[in-house]
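Attaching a single structure in structure tokens format; questions to follow.
Here the complex is missing a single protein chain, while all its other protein chains stay put.
Our next item is chain A:
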Amino acid sequence: MMKKIITAFSLALWLTADAYAESYAFITNQLDDNVSVLDLNQQRVIEKIAVTGKPAGVAVNQPMRRVYISTPQGGGFAVLDSENLQLIETVEVGGASLGIAVDRLGERVFVADWYENTVDTFDTASLSHIKKIQVGRSPSGMIVSPDNRWLYVANRMDDSISQIDLSTLKIRNTTKVGEHPFGLTVSSDGRRIYSANVESDDVTVLRPDHLKRVATVKVGSRPYAVALALNDSRLFVTNQDDSSVSVIDTETLEQIAEIEVGEKPEGISTHPDDRQVYVANWFDGTVSVIDAKTLEVTETIVAGEGSRAFGEFIIK
């Protein structure tokens, strides 16, 4: 009897561990009109989900097991089930949606519209429209603060970042950064915001209070997006025109390495282990996996044509 219980218990544990260990990366292949699902344990593509409209941006809703894919040519976004790996629904937004983000509770999804200069907010349960927020010109990357109070938006053509209060859905503050900010990320304590500035070839580091600029760090050519790893000690920046990833020590705020990846690296996200960093290479249609500790590329995985994956694309 006891033995049976123990067996059942260990089986349950094993199942739990296994389920938890399942992590996927969702890579938008813009030229293939699909999304490759990369199993991070096997380091290979296990599924391709057709998504029309030139899929570009990605956001994962961890609590609801959903993934949102912006479709610039489809004028909206697609909703994927991250367990069944299927397209559930598509939602119309407006002009050209690109940047996409989810709040930390998984209750709201934010879609930046390139031409309308707006961020549209949707309820994730009903997929109904909550509010349209006017922001700066060509809103691009977005990220929600870990305490779920703020949404940061890169206004690319305005060279600025806006901080939106998620309780009122109004802009609280806007600050100038480098030229053409694109991808954003925020540290897990919420104390630092990083923007990749495409035209000035640098990264701006901001503090959330009054959006004060802390530093500007030079990186490679046409930086696209950013991701943190190793307990936020290192920032990884994709340099589109150098086919490389710059590594910044977040303590000294200096570039400590430049790692060669595939051509036209764009989207970048960190594995739940906080150590492996995944980079989508648009030109090569591959994903490079970087070990944040050794700063070496450990894998290169074929994804599809025009792999973009702009946003947070890994679900655990």
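One rule holds for everything that comes next: a contact is a pair of C-beta atoms (placed from the backbone, for glycine too) under 8 Å apart; a residue touches a chain by one contact, two chains touch by 3 or more; residues count from 1.
Here is the rule we use: contacts and distances are computed from a predicted model.
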Identity of the absent chain, which is to be given by its UniProt protein name, from "Type I-U CRISPR-associated protein Cas7", "SRPBCC family protein", "Chemotaxis protein CheA" or "Phosphate transport system permease protein": "SRPBCC family protein"
Option from A:96, A:184 or A:303 whose C-beta touches the chain left out: A:96
Candidates A:35, A:56 or A:261 - the one touching the absent chain: A:56
Omitted-chain contact residue, chosen from A:108, A:180 or A:271: A:180
Listed residues A:64, A:85, A:105 or A:157, member touching the removed chain: A:157
Option touching the unshown chain, where A:114, A:236 or A:278 are the choices: A:114
Contacts of chain A with the absent chain, listed as residue ranges: 30-31, 53-54, 56, 72-73, 75, 95-96, 98, 114-115, 138, 140, 156-157, 179-180, 182, 198-199, 221-222, 241-243, 263-264, 282-283, 305-306, 308
